[in-house]
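To keep things clear, I will list the structure first and then write my remarks on it.
Complex shown without one protein chain; remaining protein chains in place.
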Amino acid sequence: MSDNHDNHDDHHDHHNPGFIQKYIFSTDHKTIGLQYGLTAMLFLLFGFYLMMVMRWSIAYPNEPLPAWMSWLFTEDWKAQWLTEGKLPGETYNMFGAMHGTIMVFLGIVPLGFGAFGNYVTPLQIGAPDMAFPKLNMVSYYLYLIGGIMMCGSFFMESGAAKSGWTNYPPLSFFADAQYPHQFWTGQTQWLMGLVMLISSSLLGSVNFITTIINLRAKGMTWMRLPFFVWAMLVTGFLLLLSFPPLEVAGIMQVVDRMFGSSFFQPSGLYHQQIGLADASGGGSPLLYQHLFWFLGHPEVYVLLLPAIACVAEIIPVNTRRPIWGYKSMVYGVLVLGFLSFIVWAHHMYMTGMGPAISTFFQTTTTLISIPSVILLTCLLISLWGGSIKFTPPMMWACAFLPMFGIGGLTGLPLAFNLVDLHLHDTYYVIGHFHYVVAPGILFGFFAGIHHWYPKITGRYTSRTLNQLHFWPSLILMNTLFFPMLIQGMAGFHRRWYNGGDAYLTTDPDSANVFGKTIAEYIDLNVMMSWSAWLLCVAQIPFIINIFVSLKMGKKVESDNPWDACSLEWATPTPPGHGNFLEEPVAYRGPYEYARPEVDEDFYAQWRKPVDKTEEG
Amino acid sequence: MEIPFVVEPRKDTGLNNSKIGIWLFLASEVMLFGGLFSGYIFLRIYADYPWPERTLPVLPGLINTFILIGSSVTVVFAWVSLKLGQWRKFQVYMAITIVCAALFMVLKGIEYNAKFAHQAIRLDDYTVVEGHAHPQGGSHDYHAPKKNFNISAESVQINLSRVDDAYYEVMGKQYADGGMVLASKLTLNDGDVFEKGTAISKELIDQAKVDYLAAAANNSEIDIELGREAWAALKPKFPGKRYYEAVEGSKTLSEVVSAYTKELKKQRKEDYQTTTPNLTFVPNTGSASITVNPYWGKLSNPKEGDKGTLKLKDETLISGVTADSSIALAIDGIDFRHTVMKAEEKGIDPAAAVANSWLLKDEKINKIWKKHELITSKLKVLLEEDDREPTENDIYRINWQEIAGLQETDIADLEAMDYHDILALYPGDIEGFAGPDHKKIHYPEVIVPREQVRFESVFSPRWNTYYATYFTITGLHGLHVIAGALVLAYYLFFGRKMFEQRPEWLANRVEVGGLFWHFVDLVWIFLFPILYLM
Partner (left out) sequence: MADSPEAIKKHIKLYTLIGAVLFVCTLLTVAVAKFEFLDFGQRGFDSVDAIIGLLIATFKATLVALIFMHLNHEKKMVYWLFGMGLFFAFCLMAIFAFAFSDPIEFQAFFGR
């Protein structure tokens, strides 16, 4: 039996794949990782563009969009969706909903889990590929199809989805309800696209977990896994178990839209223009929120963990000392994963759910800050006493720590029921999670890109261009997001399409007392918008960097250019199909820097022990 | 390097890749159905209408349960045969499994079909009537519309940016038959002129639509250009001023700019094109009768003879006089529970609310209700012996069995009968396998005028959250059955080669497929009691 088996596979190996099989329908985890990465970055760019347009409407609500912003729109599109060149509320909502969706579901998750996870995980555990390579390819294509369905709906008569990235009913039930063919509306396409993305993530997470459990190299015991792999394992479980309820919610909404059911429509639902809803009622929007946030909160950690994982790999390499508290980080991330399943309703304090549930979730939410702080603290202490080298990845990793710290700490007040009553749905919330995602998670990914770029291409990225990218980005991120916290505390609502213009009044006798506060803070809009646009300019050096360095970057001297310990650096550069030339063996943990046994300051995982007693 | 542990298990975990994979997948499936069940629990506990308890015919569900359990046993046997190297036995057992899957789906189809042919109406006073809808206006043509909106139209206004081709395909012929013509002269920007009285046609609408969209695009382009020009001209004049700050007296910058833009627009007057967003058509003579699918639009005044409008989803506005839009229903189920619930909320005596309901004004129905009241009183006496009492369902709901079984019996005869003797008159489960059969039994017919209809639907997800849940869960479960059967069929039909070369691998795969199949069975084990018996 085994003879047959071997013959069969040999035959396969000698088959030389053509271009299409090698780059388009590839089953190699590295190619798929790069596909994920490039697609995700394109989506990120598109999401960024939508946001820039929105920021114009916030800063200058009475001026028509400038030409450099509206060049992407066709004339018909402008006639339908702009009023005299300005963004009306509906279009703003559409952009806002799609900005959120694209950034979260099509940008960050695929970049972190899909790209980094796919490329690095099998290398770090010493596996030849993912456990189910074909499934891996299918999940990439499901993701692509889902993304295209969502973004393609911009060109439909109804426009793209326009009920926020959370798609709350009954708002989303009424949005596009006036169109005869529900299937071809942005809202329905959004839901169908979401179901595609979820299926993609489910297949991906099954693949990841199986790979990590079963394909670890010889000697790669659980406690010798790099933290990156642990983080990916937890991320995989989060996706596996939290996504299905959202799939349920998505399917229910599709049934609501296409077959007229009332899962989420309460009795007697009324709309000012449409009138009484043509629905039986008896459902509840709260049901949707529960199902949505059951995913929604673990999703936050799905976004975060890959980034923190990248940073955890980069810090030891560039401080030349072991990561501090590896075990506490591992247990921390496991507890984090577990708790993240039972904190979801802190997004829903304002929904009118019962106080018993509110109290429960308030408690778990405050609890979850403990493991998060453990992770961040371990990384911070890892810097202490190290000989830090400020390589491009290290600069981003160092910036990640305080930025993510601000993001995390500003979240604490929101965990409390009472404070949240004031801050709910204000710019404070926007500021909080953008601090986590943009200067936090994205910085972590920039670090990762610069860190593994030499492995992928055999060349370093340019340090000069990186400086040009890093410093403006760091400063502008802060001038963009910090004012949000201030505005939010003053009461700015997150969905004002004209930046508070409608409430503006400086008259102290006005009935709109609130307007006076608005007037005091409204000019921050301009500062934030300009930061956003300049931030876009600041990304140009990065784009140039990754393309130009492909051909002109400094060549790496060896397969292990950073003198790192983990297994991905034991592969040839770039790794071929099957990754390792010979079967890798892990003799020790992944962060053995500055060990006395060896002359060099690192003791690579795959290096045969110099001291015989250490073997095992 | 090749991917290890595809067939043989890894030493420390004791599992091969596919085994881990399938259990992970099943864990996520548990969450999927867990989410659906959670939805069911939530909707049921917090329902604000009387939950339809035990309304599905049990027999098809029961048979389906037997089928799935049987197939679960055979799939195990198929795997056992493979392990023992018996290919023929494997084929037989696997074939039985797949036939079971097919039978399951067929039965499911029969159930669904019966539901989709069954109409329900929630009346204005929250009485629920169920039955089969007959064609409107006493027509004997079975395919004639059953519950359409009918209107005798005096004018039809079409919104050019939204007009829908599929709607026009159905409505266009009616417009033409009614002799709809253009109400006023239409001049397009490209010079084409349509005189007043031009007959309605798709070409006319299409041409007008293209013209309108082009004009709108042109005008908006100029608007944008002028807006930018105005801001560019005025902003430097007032340096440091924001749009909301006063610059000329009490006029803010944005007011100044918009005044200036207006000036600019006046200068460019001749560049603007005329836009006609709406076309209005009127019938040649008097009015035209139009009939429309009720889910396509909304009738402003549903009462027959009232003047009003019918607004379609593509924003076509049909004005005229509402014609007979009533629903003729052969009634096989009556439910007053919602009426009672609403009455109790308002503090009205439930008995009075039921007695005054619109439905009981009908002679035939009133007779049925009288009989029902009699039976309930007998039941009450009977139950009092064991210290029990009739449920809301007993008192306020009349099932099809009762209507069908007691049709021939007079109320005087009933009075003399024992409760159990009355029950014996009801038709059994086999007679109504998937619900009441209107071909065998003639049910009393009532004509429900449209203004009495609060909500109507066939028994589809639309009818209420119970049916929405029922169809969504069983539908998803059905998809799982189909997917599982396809996978198993693949092993049956294409497994031979693999069986000869690597029997162990095939056995592994069948085990994995079998695990999925058992899971599908496991879900149904919960679905059957929850949806059919609770």
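Here the chain labels run A and B in written order, and each chain numbers its own residues starting at 1.
Here is the rule we go by: a contact is a pair of C-beta atoms (placed from the backbone, for glycine too) under 8 Å apart; a residue touches a chain by one contact, two chains touch by 3 or more.
Computed from a prediction, not measured in an experiment: that's the story for all the values here.
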Touching the absent chain when the full complex is considered, from B:139, B:377, B:391 or B:409: B:391
Touching the absent chain when the full complex is considered, from A:69, A:148, A:274 or A:342: A:342
Omitted-chain contact residue, chosen from B:170, B:232 or B:533: B:533
Residue among A:290, A:347 or A:469 that touches the chain left out of view: A:290
Contact partner of the left-out chain, one of A:60, A:237 or A:396: A:237
Chain not shown, touching residues in subunit B: 9, 13-15, 19-20, 23-24, 26-31, 33-35, 37-39, 41-42, 45-46, 53-54, 58, 62, 65-66, 69-70, 72-73, 76-77, 80, 83-85, 383, 388-391, 393-394, 514-515, 518-519, 521-522, 525-526, 528-530, 533-534
On subunit A, residues whose C-beta touches the chain left out of the figure: 209, 213, 237, 241-242, 245, 286-287, 290, 294, 341-342, 345, 353-357, 360
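Assume only the chains that are shown with their structure count from here on.
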Whole-Å gap between the CA centroids of subunit A and subunit B: 36
Subunit A residues touching subunit B - in the complex, by the definition given at the top: 1, 4-5, 8-9, 60-67, 70, 75-76, 78-80, 82, 84-86, 127-129, 131-133, 157, 178-181, 202, 205-207, 209-210, 213-215, 240-245, 247-249, 251-252, 255-256, 259-263, 266-267, 275, 278-284, 286-287, 290-291, 294, 501, 504, 519, 522-523, 526, 578-580, 583
Residues of subunit B defined as touching subunit A within the complex: 1-5, 7, 10, 13, 15-17, 20-21, 24-25, 27-29, 31-32, 34-36, 38-39, 42-43, 46-49, 122, 161-162, 164, 166-167, 213, 216-221, 223-224, 227-228, 231, 242-244, 254, 257-258, 295-296, 298, 312-315, 455, 457, 460-465, 467-469, 471-472, 476, 501-504
